[in-house]
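Note that this complex is displayed minus one protein chain, with the remaining chains in position.
Up next, subunit A:
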Amino acid sequence: MRNDMFSVLRRSPFSIMQMRRFTARICGVVACLMMLSVVFPNVAQAFSDEELRNIAEQLNDKSSTKQVAIIEEMAADGDPRVAPILKAMLEGDLYVRDSDEHVVIATKKGKVYTHIDIISGEEAGESSSKELDKIKVNNRLRGALRDALATLNLFSPDHAVRTAAVEQIMDARNPAMLPLLLRAIEREDDETLLARMNLARATMALAAGENAEERLAAIDVLASETTPQIRAVLSQFVASAEAEGIEPEVVTAAQDALDDVEGRLSNWQTLGDVYRGISLGSVLLLAAVGLAITFGVMGVINMAHGEMIMIGAYTTFVVQQILSSVLPSGSPWSLIIAVPAAFLVAGMIGVVIERCVIRFLYGRPLETLLATWGVSLVLQQATRTIFGATNQQVTAPDFMSGAIEFSTGLVLTYNRLWIILFSLIVVAGIACVLRYTAFGLQMRAVTQNRRMAGSVGIRTGYVDALTFGLGSGIAGIAGVALSQISNVSPNLGQTYIIDSFMVVVFGGVGNLWGTVLGAFSLGIVNKFLEPFAGAVLAKIFVLIALILFIQKRPKGLFALKGRAVEA
């Protein structure tokens, strides 16, 4: 992979926004003002104080067409005091004060709003929400504000801010931005960023180009990169070329460039499908791995497995609620603490279920199925009674929100990346327990030959209970991870129970590695089918394929061999 690919990695603006929550807003705004006045050493303040105040007051116009015009006018001259105003407006912090009709930036602290003067950037009194009228923004204004801020941010001393600004400009492709972009190109000294800026210029220059040479040069620049925006620019250009009387050689060149870009993009698309398949596989794996023990190793058709996942998710919620007074909402600690907590809670409930219900039903699969199904209904309704039927909110820690975005359109979301990693750690952990601990040895002994194990002094009942507890506890751990991507509701388990059984049966009952391979292959096959067949049909195809596979190999991918299987 080329180096420049990594230099354009960026966190999504959302996560940047979220990070900002934690820095005091006021400090941020003041710092921003100071920062910008450093960046524009040679740009005179384009507005006098009076002019700026007047024009800012017009931001509260009724017509959004007028508002957009005002925003563009304010940003056009690169006045450093404009950016904080627009940023506040974008974030919904810009108000008109009733007392003197002045526009102020106000931030909420408890019930009191602290005002900041837009000209001086200093604190200017405080009031309740009643004395302030919010300047409302809709999506059209948000777009205009973001574009305007992007042109202003082109001159930021922060490399990351400039990079984000160039990407925003490339998305917007608004010809009005061209003058400021050209000015930024003159000042830029970072090579990779300069290349991106020239690319952004080329996206605008293609349509605006005066003659064939200019256009061909633009196409040359465009063809060297692979982004969805370039595909859009080129395909629009080709589509409208005939009507606008563009030279045929330019059109051919554009068409060639377009084919090139599309070819490269489709490779990235495939890469994206593989990633999404692995990610779905890791979710399936997490959901199924507990079942691989209760059903796979012990042979209990455990319909309450999904509810163990749900209990894990609710434990995460409760842990977050308890810790919320101590920890900020973005702290990763609540999740880290929730992992052992969920293991213990779900594991203990698992042991209770085994002792009270399942131990009487070994060797009678039908009764086990019905009994565990009953248990799952009881657990669901109990959760509904305790927590209510509505969804509970589990907040995502900062390291799990946002994504790595490649300029080629490939997006790797952080929560999925962590879940892939987490699922592998969990599987490795279980493998170690089974392979290297005394308990693992006893567990394998009991499942392979119960009577023999009993004769050598293993308390088989005790091992059964702990094994079921282990399987349930692991389902609980899965619930911690799944609470990050799914609903935390009493129905959570229902979503995963069928998939879990599918994975375990496909992978081969009683085989951990079969479960791993089964989960990932089902995930990837599903994701490759989905674009063609749609989500519903893809699922049906996978199920049919699975049924056929089981006909051919009833014991799944990896069948256990030897006498133990028949016992």
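Simple rule for what comes next: a contact is a pair of C-beta atoms (placed from the backbone, for glycine too) under 8 Å apart; a residue touches a chain by one contact, two chains touch by 3 or more; residues count from 1.
We adopt the following convention: contacts and distances are computed from a predicted model.
Q: What name does the UniProt record list for the absent chain among "Glutamyl-tRNA(Gln) amidotransferase subunit A", "Nitrogen regulatory protein P-II", "Urea ABC transporter substrate-binding protein" or "Carbon-monoxide dehydrogenase medium subunit"?
A: Its record in UniProt gives the absent chain the protein name "Urea ABC transporter substrate-binding protein".
Q: Hey, which of A:179, A:263, A:534 or A:554 is the one touching the hidden chain?
A: Of the listed residues, the one touching the omitted chain is A:534.
Q: Check the options A:60, A:302, A:401 or A:500 and report the residue that touches the missing chain.
A: A:401
Q: Of the residues A:195, A:280, A:474 or A:512, I need the one that contacts the missing chain.
A: With A:195, A:280, A:474 or A:512 as choices, the missing chain is touched by A:280.
Q: Of the listed residues A:195, A:233, A:446 or A:509, which contacts the missing chain in the full complex?
A: Here the residue in touch with the unshown chain is A:233.
Q: Just to verify: which one of A:413, A:442, A:500 or A:515 makes contact with the chain not shown?
A: If we include the chain that is not displayed, A:413 is the one touching it.
Q: In terms of residues, what is the contact footprint of the unshown chain on subunit A?
A: For subunit A, the residues touching the absent chain are 12-14, 17-18, 21, 64-65, 92, 136, 138-140, 142-143, 146, 171, 228-229, 231-233, 235-236, 269, 272-273, 276, 279-280, 283, 356-357, 360, 371, 374-375, 377-378, 380-381, 384-385, 388-393, 395-396, 401-403, 405, 409, 411, 413-416, 485-491, 494-495, 527, 530-531, 534-536, 539.
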